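Missing here: one protein chain of the complex. Every other protein chain is in place.
Letters A, B and C mark the chains in the order given here, with residues in each chain numbered from 1 onward.
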Amino acid sequence: MAVIEMNALSTILCGSFSAKVFLPEMDKLQLDEEGMNKKYPVLWLFHSDGGTSMDWLTTPAEKCAVSNGIFVIAADVQHCLCTNMKYGPKYEEFMAKEFPGICRNNLPISDKSEDNWIGGVGTGAYGAVKAALEHPEIFSACIAMDGIYDMDKICKRAKTGETVVCHNEESLKAVFGNIDQIKESENDVFSLAKKCSGGKFYITGAKGSVYRDEAVALSNLLKDRAVYIETDETEADFSCMSTMKNAVAWLCGK
Amino acid sequence: MAVIEMNALSTILCGSFSAKVFLPEMDKLQLDEEGMNKKYPVLWLFHSDGGTSMDWLTTPAEKCAVSNGIFVIAADVQHCLCTNMKYGPKYEEFMAKEFPGICRNNLPISDKSEDNWIGGVGTGAYGAVKAALEHPEIFSACIAMDGIYDMDKICKRAKTGETVVCHNEESLKAVFGNIDQIKESENDVFSLAKKCSGGKFYITGAKGSVYRDEAVALSNLLKDRAVYIETDETEADFSCMSTMKNAVAWLCGK
Amino acid sequence: MAVIEMNALSTILCGSFSAKVFLPEMDKLQLDEEGMNKKYPVLWLFHSDGGTSMDWLTTPAEKCAVSNGIFVIAADVQHCLCTNMKYGPKYEEFMAKEFPGICRNNLPISDKSEDNWIGGVGTGAYGAVKAALEHPEIFSACIAMDGIYDMDKICKRAKTGETVVCHNEESLKAVFGNIDQIKESENDVFSLAKKCSGGKFYITGAKGSVYRDEAVALSNLLKDRAVYIETDETEADFSCMSTMKNAVAWLCGK
Partner (left out) sequence: MAVIEMNALSTILCGSFSAKVFLPEMDKLQLDEEGMNKKYPVLWLFHSDGGTSMDWLTTPAEKCAVSNGIFVIAADVQHCLCTNMKYGPKYEEFMAKEFPGICRNNLPISDKSEDNWIGGVGTGAYGAVKAALEHPEIFSACIAMDGIYDMDKICKRAKTGETVVCHNEESLKAVFGNIDQIKESENDVFSLAKKCSGGKFYITGAKGSVYRDEAVALSNLLKDRAVYIETDETEADFSCMSTMKNAVAWLCGK
């Protein structure tokens, strides 16, 4: 298994962060003198709230890196819904700006948007779609697996006392500030999908999931920018086990 | 080097956490049949905000575990000032209740207060002192190295726009809620030192540090419950490199 | 993901070793006072030569630990064919004696043979079967996935200059000493299967694999002590992705 665990300092997060980096295999890397200046495409991945970058170790992420000759880089984004927190670090800025910059200084990866793709699962899919919509100059395509997108609904459920996607009312306030005004805000991906015109999206939903309809609705809003794939998963498991290979092949134009 | 990296799930943190566990060496562990029921003393350590549990790898923490025949366990406590966050997870509850419980189920460590000690460096020392004062039934002694204690002063500096101990005004609000009413609150260790009567404290301050006077003031308030040690460190480095061995020896009654 | 990475010292290996420990989830661990003395069953796993304990992160090992309420512990056993090396460390002794002892002192696991099972994949399956046959007092059952068993054949191929299971002639001599006398020796699992009477075995083979016939032959020699399962895997991947859940369920009597 070719994987790097990176621990480094972030100015934006005011502290350390951890990331996993899956390498293209050595036979894909060009080991000759000239090859050392080649820059590889990279898929940036975000886990769901309540998880960590370690979750990707149990998915085909590493195989996808190897078989497509790309880097796959997954940061720990903690408990922030991939969002610039109202009370806390600016995670979206970290994800879209600082983290790629740190990695580009340490790894032979391309900084061209056509070689930079973003993806996620669960609330990480929400973050990936949001970042792809807002930063098409950085990420040209997005894979969103079993996403949880409707933050307005999440906030309403939390206000009834429910713990949802590992959040409660207080922690959602720390992320969004006013949790009564998500709709049409910068944190509403449905609204962003209408406003922002760029990007290409590969969106999966699981037939039995309560979040399946959100994925469909998002795909519809994105119109021909989105491919929607429905999976049969009946398990509680996120379906990225089965869909990730196809999603990454789609990114790589295969 | 005998060290465990533990990744597990926390209900209180609503997600995964990471910890480092330094083991007493094998020759200290009693390897015979009966020995398997021995329970070891444990020092719980907290890093400073902006750091991680990995920071303890560069200190004598491992040597202290080995030479004293104790477990030393350091959790990642992120960016929370070891506090039950107003907008975010309840870290103090995690540190004092859930995390020891998880570890006691997985490691041969004692649950008696006389065998449970808490310690920290920087803002981790603040958290350790606070936890020791509030939970003497859990932690019987505390080592606080180069502590940063005056949260009222920290909040006032942050309100001027300064970034201090890796926090700004918003992130301090996420931790404390109202940052204008720290004094005499449950987050004011000077106030707690007067109110709470239990515990034994080993407090170090560095001669040249801007935080030295806070350590002295805290020691004075704790009266004969505290030992105060001043170090000569002139470097930016926390002095735990030189003082930790003595501090742990003091815990172990040597 | 609940996983421990353990780094500790081994007397037998004359140095450090690394291991991954997958924990039963917290809701399976009994968190009350009395529960702290419960000892859990444990599956000891060995990777194939050329791999590391990290390989298990991409398998259902963690899910098997959680869903069955057992510990799954996987050591790094390097490049030794799980064997007491002629020129090098005594890995079989480490696997069967020292390593379980170290873990029993650090984790709440049972030392009864009926609660201790061994398993492996590739050459790790060879090592697991060998250890189960030779140490029935330690391991009561064994799961051997896509095993590579015929060391005599491996040695003969290596003598022609071929690199096989990540070994060449010299490295096989380091492991076995005389590589012309594997048959009927203590390193011949087919011979051991006839001589040793204990154990229960769950053996899988992949339909398309060149090693499939070895698994069948071993199963036949073990007679009614073995269950043989054939898988359809057509990929180069070891089939433990699909068979591991069933194998562990079999261990747990489900």
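By definition in this document, contacts are C-beta pairs under 8 Å (C-beta built on N, C-alpha and C of every residue); 3 or more make two chains touch, one makes a residue touch a chain.
Here the structure is a predicted model, which is why all the values come from computation and not from measurement.
Residue in contact with the omitted chain (choice from B:L57, B:V164 or B:V216): B:L57. Summarising the interface, chain A meets the missing chain with residues 1-9, 11, 16, 23, 25-26, 29-31, 35-37, 101-102, 104-108, 111. The chain not shown here touches chain B at positions 1, 3, 51-52, 54-55, 57-58, 62. Interface residues of chain C facing the missing partner chain: 7, 13-16, 18, 49-52, 54, 78-79, 85-89, 163, 166-168, 170-171, 173-174.
Keep this in mind: only the chains that are shown with their structure count from here on.
Note on chain A versus chain B: their Cα superposition corresponds to a rotation of 180 degrees, in steps of 5. In this assembly, the C-alpha centroid of chain A lies 36 Å from the C-alpha centroid of chain C. Taking each chain's centre as the average of its CA atoms, chain B and chain C sit 40 Å apart.
In chain A, 51-52, 54 are the positions where the chain touches two or more neighbouring chains simultaneously.
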